[in-house]
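Working notes, beginning with the structure itself.
Only a single protein chain was left out; the remaining protein chains are all shown in position.
On to chain A.
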Amino acid sequence: MSLFNIFDVAGSGMSAQSVRLNTTASNVANADAVSSSINETYRARHPVFAAEMANATAAQSLGQQSSMKVAVKGIVESDAPLIKEYSPDHPMSDADGFIYKPNVNVMEEMADMISASRTYQMNTQVADAAKSMLQQTLRMGK
């Protein structure tokens, strides 16, 4: 029954978007985390999404796979340069008087957050529609 697959697909979409929402939250929360060394500074992290082949052998025998779940391949740290600031009075400053700030772009993170929550909502709506379709099918003939 292909309607049941929709729950898997929409569920994978929801979990992928919530991972994205989680990384955004941690990026925004750590946006002002100052450190005194370049290696200890927080770097913005982003998840990498990929389409998951539900079943490679099924895809092979059918030629095509109709439903594709979302897989979170991993979480990568941003390569953008850290912000180096001269601030000798800061208690965290290093020997040369520099502090290091994370490479988090708060504007980008906010846009990402809105996009993630919208897509999450869409997936819940899809699951909800599938649920009502199934319920109506089960009620048929009563």
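Rule of thumb we're sticking to: a residue touches a chain if its C-beta (ideal position, glycine included) is under 8 Å from a C-beta of that chain, and two chains touch if they have at least 3 such contacts; residues count from 1.
Criterion: contacts and distances are computed from a predicted model.
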For this session: Out of "STAS domain-containing protein", "Flagellar basal body rod protein FlgB", "Cobalamin-dependent protein" or "Sugar ABC transporter permease", flag the one the UniProt entry gives for the chain missing from this complex.
Result: "Flagellar basal body rod protein FlgB"
For this session: Consider the whole complex, including the chain that is not shown, and state which of A:Ile6, A:Ala44 or A:Ile99 touches that chain.
Result: A:Ile6
For this session: Could you tell me which of A:Val34, A:Leu82, A:Met113 or A:Val126 touches the chain that is not displayed?
Result: A:Val126
Problem set entry | Positions on chain A contacted by the hidden chain, ascending | 1-3, 5-6, 9-10, 12-13, 16-17, 20, 49-51, 60-64, 66-70, 115-116, 119, 122-123, 126, 129-130, 132-133, 136-137, 140-141
